[in-house]
Each structure stands twice: as C-alpha cells, then as structure tokens.
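A single protein chain has been omitted from the complex, and every remaining protein chain is retained in its original position.
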Amino acid sequence: MPDITAVKTALADQRVETPSWGYGNSGTRFKVFAQPGVPRTPREKLDDAAKVHEFTGITPRVALHIPWDKVDDYAALAAHAKDRGLELGAINANVFQEDDYKLGSVCHPDAAVRRKALAHLMECVDIMDATGSRDLKLWFADGTNYPGQDDVAARQDRLAEALQAVYERLGDDQRMLLEYKLFEPAFYTTDVPDWGTAYAHCLKLGAKAQVVVDTGHHAPGTNIEFIVAVLLREGKLGGFDFNSRFYADDDLMVGAADPFQLFRIMHEVVKNGGLDPAAGVAFMLDQCHNVEAKIPAIIRSVMNVQEATAKALLVDGEALAAAQAAGDVLTANAVLMDAYNTDVRPLLAEIREEKGLHPDPVAAYRASGWQERIVAERVGGEQAGWGA
Amino acid sequence: MPDITAVKTALADQRVETPSWGYGNSGTRFKVFAQPGVPRTPREKLDDAAKVHEFTGITPRVALHIPWDKVDDYAALAAHAKDRGLELGAINANVFQEDDYKLGSVCHPDAAVRRKALAHLMECVDIMDATGSRDLKLWFADGTNYPGQDDVAARQDRLAEALQAVYERLGDDQRMLLEYKLFEPAFYTTDVPDWGTAYAHCLKLGAKAQVVVDTGHHAPGTNIEFIVAVLLREGKLGGFDFNSRFYADDDLMVGAADPFQLFRIMHEVVKNGGLDPAAGVAFMLDQCHNVEAKIPAIIRSVMNVQEATAKALLVDGEALAAAQAAGDVLTANAVLMDAYNTDVRPLLAEIREEKGLHPDPVAAYRASGWQERIVAERVGGEQAGWGA
Amino acid sequence: MPDITAVKTALADQRVETPSWGYGNSGTRFKVFAQPGVPRTPREKLDDAAKVHEFTGITPRVALHIPWDKVDDYAALAAHAKDRGLELGAINANVFQEDDYKLGSVCHPDAAVRRKALAHLMECVDIMDATGSRDLKLWFADGTNYPGQDDVAARQDRLAEALQAVYERLGDDQRMLLEYKLFEPAFYTTDVPDWGTAYAHCLKLGAKAQVVVDTGHHAPGTNIEFIVAVLLREGKLGGFDFNSRFYADDDLMVGAADPFQLFRIMHEVVKNGGLDPAAGVAFMLDQCHNVEAKIPAIIRSVMNVQEATAKALLVDGEALAAAQAAGDVLTANAVLMDAYNTDVRPLLAEIREEKGLHPDPVAAYRASGWQERIVAERVGGEQAGWGA
Partner (left out) sequence: MPDITAVKTALADQRVETPSWGYGNSGTRFKVFAQPGVPRTPREKLDDAAKVHEFTGITPRVALHIPWDKVDDYAALAAHAKDRGLELGAINANVFQEDDYKLGSVCHPDAAVRRKALAHLMECVDIMDATGSRDLKLWFADGTNYPGQDDVAARQDRLAEALQAVYERLGDDQRMLLEYKLFEPAFYTTDVPDWGTAYAHCLKLGAKAQVVVDTGHHAPGTNIEFIVAVLLREGKLGGFDFNSRFYADDDLMVGAADPFQLFRIMHEVVKNGGLDPAAGVAFMLDQCHNVEAKIPAIIRSVMNVQEATAKALLVDGEALAAAQAAGDVLTANAVLMDAYNTDVRPLLAEIREEKGLHPDPVAAYRASGWQERIVAERVGGEQAGWGA
C-alpha cells in the first residue's frame, strides 16, 4: 500500500498553474456571455488568481497570453503578482487574432506575415526575460480549411524554420512548449495536429523543446494517457493544458466530462515520474467558463486535479505490478479501480487544514465576499475576453 | 439508362436557397476575419444574393435570420428582393445572442426567458406573414454544459410547450422546420441533438412540422443519407441546411469535404422522390466562408449541389435495382459509382447555356466587376456578421 | 437528502439479467481465446449463472439466445433454472449466422430468406410461450457494406413488415424489444442504426414494442443518458444491454470504460422513474469477456451497475432541483458530483450482509471452489462460443 505520509506530501507540494485568460470572458462563435465583475486589466486578472491561490494553496503561478496581457512594464506586473503571493508563469504567444493571420502565422504562404509572427514570438521571449518565466507556450492556429488551399509539406518547412529561430533565442533556463491540436480554427489541415508532429519537431530542436498535451485536443477515441506515458518515456512531456470535453475542444472544467480519464492520466504521470518537480512537467489549466462563474469554476477545476492526483497516488503499485505480472486482468483492473473508487475528499480536506486552509475552497471563496466586491467595483472599462 | 431530357429538366428546375448571413462576416470563436465589400444591411445582402442568382440561375430565394435581418418594413424588403428577381425564403428565428439566453431560450429554467423567446418566435411568424415566407426554421442553441446543470426531461417538456404554441400560430400554408444538432454551443446536452428527437416532436405537432437535416450536425460516422431516406419514407423531411465538414460543424462549402457523401445524399433524395417540388423539400445552404471570398464561394457551393444532383440523376435505376435484387454487391456498387465517376460539368455547362447563362458561373462573376464595385462602394458603416 | 432506507430498499430490489452467451467463449474477428471450464451446454451456462446469482443476490434471470441455446425441451430447461433459483429471461433471436443471411435476414432482398428469418422469429415466440419469458429481444445484423448494395427504403419496408408479423404473434404479456446499433457487422448502412429508427418502428407497432439501449451501440460523442431520458419520457424504453467501450462496440465490462457515464445513465433512469419495476425496464448485461475470467467478470459487472445505481439514488434531488431552478450551474453540477464521488462500496457491502451474502462477491466466488471444479469437470465436448 502507498505510504500515506508520502501521498500527503506529494499532494501538498503539487502545483497547478492557472491561465490569465480564464478569468476573462469567453464563449463560442455564437456568443460570448459577459459576466459581472470580470477583470478589465492584467492586474485584475492577477487579483482574481490570487484569490484562487488563497483558497486552494497550490496555484501560485499564472500564465500570461500576449498580446492579451501586454503591458508597458512587465517588471511592475511581476511585482504586482509577487505582492499577492503569485509569480508569472508560462508566456503564451498568440498569433491568430490579427487580420494578417487569416491564412496562418509562421506557416503563412507570405514571408512578410511569417516575419511578423516570428517577431511576435521573439517579443514573447523578451517578455520571458522580463518576467522570469521559464516556458514559452506555442499553440498555432495555423492550418487550412480546404484541400489544395496550401502545400502541407511547405508549411512544415516554414514551421520548422520559425521554431528553430525561436529555439536559438531561448535562454539556458527557458523552454519552448509546443502544443498540438486536431482541428479548430482550421478545418481541413492543422499544421501541428497531433503529438507525433509536435514530437518530431521538438526532437530535432533539442532538449529545451517539449510537447504540451492539451486534454481537449485529440480525435475521438484517442487514449491520452498512452500519449502521456510515451512522452514521459521519451523525456518529451513538457506539460499539460487541462480541460475536459464531451465532443470537440469544449474547454469545460477539467475532470467535469470524464473524471476517470483524468485519473488514468494522473496514474501514468505518477507511475512514470511526472509528478516529481524535477521532471519539469507543467500542470496548467486552459479552459473556458462560458456559463458558470469563473473564479469558483477555476477553484473547482484545481480541486478536480487534486482529487485525480490523490487517487493516482493511492494506487497500490505493488499489488498492481503483481497482478500485471501474473496476467490477472481482473485483479489488476480492480487494484486500479479501488484507488479510483476511493473518496479522497476527506484526505484533501485534511491536507488543506494542515496548511491552514479552509477544507472546502469553493465554500470559503463564496463566503469571502470577493465576488460581491468585484461585481461592485469593476464597473466601466472593457472586460477582458477572447480578444482583449 | 436515365432519360437525358428528364435529367436536364430536373436540373434546370432545381432550386437552392441561399442564406442572408452567408454574405456577411463569419468566423470561429478565435477570430472573425472581416472581408472588404461585405454587406452592411439586409438590402445589400440581397444585392449580393441577386448576383449569385444572376450567374447560377437557380437561387431565387434568400433565407433571412431574425434579428440579424430585422427591418422596419418587410414589405419593402420583399419588394427590394423582387426588383432583383428574388423572393424572401425561410425565416430563421435566432434566440441565442442575448444575455438572457445564456442558459437557453425556450428550454430555459426561467419562465420569463421562455416567454421572451416564444415571443420572438411568434414575431418571426408575423414576419413570415409579411414576407410571404413558407418556412419557419427553428434551430435552438439550447442545452447544458455540465452534468446536472438542468433537468433533461423538464427541458423537453418546455420545448414541446413552445413548439406547440408556435405550431398553432402557423398559417395554413406555413410550416415549421425543426433542426437538430449534436453539439455546439452546448457541450454536454443539446435539447434537439438528433433526428430522432426532432422527429418525435414533429410527429406530435402534425403535418406542418418537418425535420431539417443540416449536413454538419451529426456525430462522426453517422450515415446521413440513411436519415434522409428514412425521413422521406416517413414524410417528415422538410429540408436541408447544406454545408460540409471534416471534424465538427465546420460549415465549409457543401461538397468540399466529402463530395461522395453529398452524392449519396442526393441519390437518396432522387430515389425517394425528394427532388419533386411537390415533396416540399427545401434545399438551403447554411455555411461560413471564413477564409475564402464569400460570393464566389456561394456560387461554387451551388454548383457543387448541382453536380451531385446531376450525378444522382444519372444513376441507372433499372440496372441498380436488378443488381440489388440479384444480391450482386459489386455490380450494384459499380452502377452507383459509374454515375458518381461521370464528369457532369459539361452537361451542366450545356444546361446553363440553354438558359442563357455563362457556362462557368464563377468565372462570369469574377469578370462582372461586382466584387470590385462592392469593395469600392461599401465603405464605412458596420459590416454584417454573426452578431449583426 | 435521499432517505437512506429507501435507497437501501431500491438497491436490494434491483435486478440485473445476465446473458447465457456471456458464460461462453467470445473474441474478436482475429481470435477467440478459449478458456478452461467454459460451459458446453445451455444447462452448464445456467449452472454458472446460478453462481453469479448466489454471490450477487440480484441476478435471478438469464437471457437465452436462439439458436445457441436451442434445446429439445424448454420446460425442462426452465425447470433446471428453477432448481438453481433462476428463471429464464429474454429470448434473443439470432438471425445472422447462417450462410443465407450474408446479405441480411428480415431485410434481405430475397423473399425466401426473409421468410426463413421470420419463421425463426416466430419460433422464438413459441419458445417464449414455453419458457414464460416476457421479452423478445431483436437485434438485426442487417445492413449493407457498400453504397448502392441495396435499397435503403425498401429494406425499411421489409423490416416493418416482419416486425408487424411478429408483433401480431405476441401474447398479451409479451413484449418486443428492438435494439439499434450504429454499425458492425454491416459497414455502410445498418437497418436499425439509431434510437430514432427503432423508436419510429416501435411507435407504429404499439405499446408492446419498446426500444433497447445497448450502451456500446452509438456514434462517438453520443449522449446516451439523453436518449434514456427521452425514451422514458416517451414511455418507450424497454431495457438496457449494458457493456462499455472506449472505441466501437468493444463489449467490455459495464462501467469499466466510463463509470461516470454509467452513473449519468442511472441518474436519468432514477430521476425519470425507470428504476420502478412497474416501468418495465429490463436491465441486462450484454458483454464479451475475451481476456478476463468470465464468471468473476460478470459478478464485477453486476457490482458496477449496483455502484452506479447507488450513487444515482444518493443524488440530493431537492438540492439539485433548487440549483437548477436558480440557474446555478456550478452548484447543480456539484450536487451531482457529490453523489458520484461518494464511495458506495460500504453501503452495498452492508446491504449484501443484510441479505446474508458475503460483502465481497468476487472474493466469495473465488473462495467457493467453483472455478476449479468446472475447469476439472468440463473436459471434452464443445465449448459454447459465438457460434454455438
């Protein structure tokens, strides 16, 4: 049986990074429903993130998106974060919301557009230098909508060229995390559609290039935990963008659609050493809260990750290995399910209390008055959202 | 072999309805890329639609979306259409873009929101009275994002109640076309997710309620032509919203992603009497042109429907029936494929020329100067798009 | 909060039917792996089923498949069952394993084959008369592999004709349960591919025709619990064939692939009255145990259904309804998840002990010596399997 002290330590030490854009408005192509109290500025996003950290105790880092979080003085932004017990996390380089990017960014057929996109990526590394961020997260909306629209292989060449240039610009302690996605917004080809493509590029680039697994970016039926195990075995798992989905890239709260899948993913993470901070796996949220209140939804998501992790840590590894070696399918499966079927909420409540936190972070947030305060205070201005 | 004269007549008589919103800007949740020359008003949309009809000769009807196409004087709008050789087609009732509709419209848990949505549907029937439109097209964005969010069966009750009220309001020559969609914008349940649900509601409502098949609204692997055949057999196929997809509801040009599927659909339409105008099947486009020029994309889409229809009409029904009766799988398949593999573009060019049209509608449009003119003239104002 | 006594009573009264063929060998098209001790005769299948009932206490009924379970004297078979505390359940009519059925059974283009298939269905009703079975379960492998192979609508006509004939033959207390399946073994069209098709046929037939939901028979992304809720609302849910899947119709143990989905299904069953025996919903297993030991796998599957049901019964309906009415998405979801996250295994162990059963049915079976006995005794003869 797992040592409960070690389990508790691992859970207490776990960190989940939250994304600045998750505090802003989001939606579908049909409608973005605005919510009262939503931040208007990067600083207000950090203020909300600080509340999530205050009640969960494990979310000190906040990922930024550039240009959404563009500010004049990143050192000042970092100081604002530090004052609230936070630090700035991954820098996400968005190259998909300017008119020039209609047919792509670094894969665009026009070299001028590619240069512009590359310059933005370089600027993001400059920002990393200023914020002290370790990770440059690259997700490209690049692709095509129609067969014949562009040359698939040529686009790979252009992609490789841009990635190489950025890679060379990275500092010694900086990494490039390359994200893949099956489709959307491109509807025929996507230039980095699967882990194999991301892996092939990262392998050529070198040790500082790693793959990011966004749990909503796969074809139906894809076994995500298999990919996780393989990437960890290859030393190429840079991190996660957590969310969940029933259909496409629905971006629901992580663990909401298939909690058993999240557990299986965390089982492979734990079993293959990915939970060890030395492994360098970044655990990040990347979700939309279109119809639910944002801050408590993020708190709930963090808790869902904790619960899945707790269950994964509770798997009786010796019993599992013994059943596997014996080819006892039912017992091996039962060992895994025993951990999954355990109610770990009391254990996590205990860990929180030992840290001086309220055992129920959502209830604590609701009682804190923060929501009422931001609704009252954040009046006027332009709410942060997909485009800002 | 099919009688070529009858084939030509059927093709000459075919009508495809284009949607007003297809002439405006569209995009994904990540970005709507604006295009120069896009209409600012319903009248300008009709002006563009008139060009499509001018060069294809088979698109006299234009579907409206309310409130996007809301005007003070629908009779004047209808006259504007008539002046251009057009008439107003289906009225689409949009109840998904106001803040009240965050958790649904006619299925919303709050009766006040349901009343508001119903009032909008009723207003759309008023508009039909003014425009002379036959069809009220109902697609509901209603659904839930999270398990437990609302009561699935209660939402069905609310839906049934609203549909019944609208049904009773319809005039003798008016119909209600109920559309289904697997998902998006709702990501857990959708209140009309499949043809079975739409069919069950329409059956209870009566003969004026019919099902609409949007070719992009199905789960992966769904055999759409089977649904078409079954709905025709049941007398419940009200029409099509044509588009195409590789992944989800991509809304690409019809026939672009899987031309063979479009052919198979039209084969079932032809074989089961759906091409006969008396069958009352409305053939409508419902697509986005996010990265391609809009008017020529719509022309191309109309041509794709024509080509699929031509191939379906060329199927040698006698040879097919004989092979089917004999259980000769390969020959039956070969008969169908012979028609599909035929290059029908010369035949369609001939039909166009017999109508006095240019044999190549896209080339004719490009040579017409219309695109240059609208780009030059439509300056200022707010371009029509998803939200306007 | 739910009344715990009522919850315990409902769980104690729950019944799950096991399928005779699940005790025999099964596999994929690539290989059927035989297991030692597998039954050679229908009576030996019943002997195994009696063990499952002995340790679970809730599986008194066993479904038969004809011709696999064909015997000369069904009254004697029923007596054999009764002696072991069992009764014979649904009769499954298999019309897919004779050479005549290569192109279909009741939908075959050749009337002679259709007559043969219909005669088999009628014989199955005769058997029901002899066994006292209530339900005739109809799953048709009918369909086509290639476009054009047969006439989709004509096949519906043939299907309707056969179903009508069988329906008229049913006794007053007998039902017809019509099962749908997306694909396999047919790979282009299936004649009853979805719930809509099954529903449309059942509706025309009358009250004794009901739809069966096999949890593995849907397209990726299908919301099965929605279908369950709709069919219950329509009074047309006849029963379940339980199993689970990651990909296609994998026929894994129910609850093994997505336990949260099973819970959501049972939540809709409970909420919409389907657990009440008066609702007439038959809860049946229909699975393959290709690589795992069969009897303990069936016991485990029964336990998985119990656990999902227990969680569904523990949902706080009042709190859920209040949150739904208030449009509080997060709280409504949390109420549902609270029940799901509860460890119900102690409760079920308690219920078993109150019935005089061992709290851990799998352990009890393993300790019983039955497996060793059948391995030793069932030597020679032909093991039951897909084809026998």
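Labels for the chains are A, B and C, by order of writing; each one numbers its residues from 1.
Criterion: contacts are C-beta pairs under 8 Å (C-beta built on N, C-alpha and C of every residue); 3 or more make two chains touch, one makes a residue touch a chain.
Remember, predicted model here, so these are calculated numbers, not experimental data.
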item	value
Partner chains on view for the chain not depicted	A, B, C
Candidate in contact with the missing chain, chosen from B:41, B:97, B:164 or B:342	B:342
Among C:167, C:188, C:226 or C:283, residue touching the chain not depicted	C:188
Touch residues of chain C, complete complex, unshown partner	26-31, 33-34, 96-97, 99, 101-103, 141, 145-147, 149, 182-185, 187-188, 220, 245-248, 250, 252-253, 256-257, 290-292, 386-387
Residues from chain A at the interface with the omitted partner, ascending	103, 109-110, 145-153, 156-157, 182-183, 188-190, 193-197, 199-200, 203, 218-223, 225-227, 229-230, 232-234, 260, 264, 267-268, 271-272, 320-321, 323-325, 327, 329-330, 332-337
Interface with the unshown chain - residue positions in chain B	220-221, 223, 246-247, 256, 258-260, 291-293, 296-297, 300, 307, 329-330, 333-334, 340-343, 345, 362
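The rule is short, and it goes like this: only the chains that are shown with their structure count from here on.
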item	value
Whole-Å gap separating chain A and chain C, where each centre is the average of the chain's CA atoms	40
Chain C: positions in contact with at least two other chains	220-221, 223, 260, 329-330, 333-334
